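Left out: one protein chain. Kept in place: all the others.
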Amino acid sequence: MRVSLTLNQIVQKIGGTIAGEGELEISKVGSLALAQQGAIGFFNDTKYTAQLNASQVSAVVIKLEHQTLTSLPKIITDNPYAYFAKVSQLLNPLAENTYGVHTSAVIDPTAIVPKRCSIAANVVVGSGVVLNDGVVIGAGSVVEHDSIIGENTVLEANVTIKHGSLIGRYCHFHSGSVIGNDGFGYAEENNENSIKRWVKIPQVGSVIIDDHVDVGANTTIDRGAIDNTVIEEGVKLDNLIQIAHNCRVGAHTVIAGCVGVAGSAVIGKHCKIGGAAMILGHLTIADHVTISPGTMIMKSIQKSGVYTALMPVQEHTTWLKTAVNIRHLSQLTDRIKTLETAIADSRNINKP
Amino acid sequence: MRVSLTLNQIVQKIGGTIAGEGELEISKVGSLALAQQGAIGFFNDTKYTAQLNASQVSAVVIKLEHQTLTSLPKIITDNPYAYFAKVSQLLNPLAENTYGVHTSAVIDPTAIVPKRCSIAANVVVGSGVVLNDGVVIGAGSVVEHDSIIGENTVLEANVTIKHGSLIGRYCHFHSGSVIGNDGFGYAEENNENSIKRWVKIPQVGSVIIDDHVDVGANTTIDRGAIDNTVIEEGVKLDNLIQIAHNCRVGAHTVIAGCVGVAGSAVIGKHCKIGGAAMILGHLTIADHVTISPGTMIMKSIQKSGVYTALMPVQEHTTWLKTAVNIRHLSQLTDRIKTLETAIADSRNINKP
Partner (left out) sequence: MRVSLTLNQIVQKIGGTIAGEGELEISKVGSLALAQQGAIGFFNDTKYTAQLNASQVSAVVIKLEHQTLTSLPKIITDNPYAYFAKVSQLLNPLAENTYGVHTSAVIDPTAIVPKRCSIAANVVVGSGVVLNDGVVIGAGSVVEHDSIIGENTVLEANVTIKHGSLIGRYCHFHSGSVIGNDGFGYAEENNENSIKRWVKIPQVGSVIIDDHVDVGANTTIDRGAIDNTVIEEGVKLDNLIQIAHNCRVGAHTVIAGCVGVAGSAVIGKHCKIGGAAMILGHLTIADHVTISPGTMIMKSIQKSGVYTALMPVQEHTTWLKTAVNIRHLSQLTDRIKTLETAIADSRNINKP
């Protein structure tokens, strides 16, 4: 569903100052590059000035310092991108949920399902589950026994919430995510024939997810081995992420797609972890740490900052030479040492 | 279901020239290494000549230039591997679909479902969905409202197609894939207590998937933030791949498993992207680019070629030394500079 609003109506709802025609009607958000008439865009960075000038948007959200760059009708604000997000929320309101339980859903009689819940087709809700007001569950999702789901939390289609998970309010779980799965815990021992085999350690902890957490498609968050796995308030997780047992992810941290966090890692608040980064187990990351994409973190990080570990890309034939040189770096260092000694010796020899 | 065909019948259907017994009956394809009597294999590379000689296959697909390497009955063709693929298709025809809708499927009355469709148990099809002729949907899959699925496209079991996705003809979605999920878009802003938090940017674009696209198991393709995510004709995606919002993947590009493509990346046509490679956002990859497995691409690639970024593997204790040396590479370079100056000086000093 889409609605139209005038610039005046928008600033009335979410603040900001208009420069230009306040009665201009806006029906959608658009990118500067591809938007059409009737759209509002945002401008945040002077490297896009040419794009701003060529844009077909009807209005733009912009900082005070940039307002002279365009003659378009505009809304002036400190943080155009966040403002734009809110305009988009106004123009694209969530569809009204039709509350009720689809006849094909299988709800255990001991589960608590308030009237203001929306349970889609083929959902399965186990015994002792507590759903709170405003919960929405998409088709084919499974909520296992004794889980609690907070107010206004949304499960998209085909989500799996394992037994005993505690989930906050205003969370959003995307399709294919699996929450509260057994962690990966085994002890090695020799059997009677002295063959090493793996003994499963029962995973008796739980998952606790605080309010306003988003979890991407096919992302997995394991339950704790003994204690709990904890995701704090406002954390946003992208797709295909693995959070292992007993991790703690600090409030308002964002993690991009394909990241793995090994067991018992503790990640601070307000961290930003790039795609396909990996964090080993049993280590601690301070608050406000940024980890570059593809970077493997092997020990704790005590200090906020940006951390990177990446091989630079080369044409394959050049890389082959680089790889050989990397394998021989120790010898290279030895050769430099030898040279330094030789030079020092020759200076001594040549000394008058 | 398997069928048997003579070599004559095979060349009648898909071309090529027979050398040897044309009435030989073939009942299955086989690898040179493990095949049994009655199987046809293929030979493409002289490094497998010994394997060819020892093989139990009854016939072989082979290039003209290699035909003297074996006395087996053979089919001669330019491209033995592609020919072999087609023989396998002949010998392993897809099971005839029984068209019809399983009684347990939940189909919205506003959805369009032609007679020649196969809808398995527990499928959920939303309002306004349009399925075209020959569509097959496996058990437990969910197609949300207003999606369109082209002729003869197959969804395996437990696939999720989010609302408003546009999907072409002859596509194949493997189990657990999630198409049209919200992209990962948030704007940072300070709340009233000056604590940074994330404001969700509604993801109002769609996913457009052209004809003959295959999508692997548990692979995720996000919908666009404002504009669309586009997968062009003939793209083949393996398992556990993440394609973020607003990406474009060019026609006939193949991407191996565990790859991540960040937002707004544009990948050219006929590219080959190795497993676990990562492509950062907002960059462009030219046509006919090959990216090695595990390689992180951090900036645009303008020119076709093979690109690599990988640390060479070492025994762990050797690697520890290499890692120290890499951390001190700048100092090594400085030491070389010092040596060069010292040598130049000593030459000047020693000049007669």
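Letters A and B mark the chains in the order given here, with residues in each chain numbered from 1 onward.
Going forward, a residue touches a chain if its C-beta (ideal position, glycine included) is under 8 Å from a C-beta of that chain, and two chains touch if they have at least 3 such contacts.
These numbers were taken from a predicted model, which means no experiment stands behind them.
Q: Of the residues A:10, A:52, A:131 or A:297, which one touches the chain left out of the display?
A: Spelled out, the listed residue whose C-beta touches the missing chain is A:297.
Q: Would you mind spotting which of A:14, A:111 or A:309 touches the chain that isn't drawn?
A: A:309
Q: Could I get the residues of subunit A that touch the absent chain, sorted low to high?
A: Listed in rising order, the touching residues are 104, 106, 122, 124, 140, 142, 144, 158, 160, 162, 176, 178, 181-182, 184-189, 195-202, 204, 218, 220, 222, 226-227, 240, 242, 244, 258, 260, 262, 276, 278, 280, 290, 292, 295-299, 305-312, 314, 318, 321-322, 325-326, 329, 332, 335-336, 339, 342-343, 346, 349-350.
Q: Taking the full complex into account, what residues of subunit B touch the chain not shown?
A: 28-31, 34-35, 79, 81-82, 84-86, 88-89, 92, 102, 104, 120-122, 138-140, 156-158, 174-176, 212, 214, 216-218, 234, 236, 238-240, 252, 254, 256-258, 270, 275-276, 293-294, 310-316, 319-320, 323-324, 326-327, 329-330, 332-333, 336, 339-340, 343, 346-347, 350
FYI, only the chains that are shown with their structure count from here on.
Q: What is the distance in Å between the mean C-alpha positions of subunit A and subunit B?
A: The separation of the two C-alpha centroids amounts to 24 Å.
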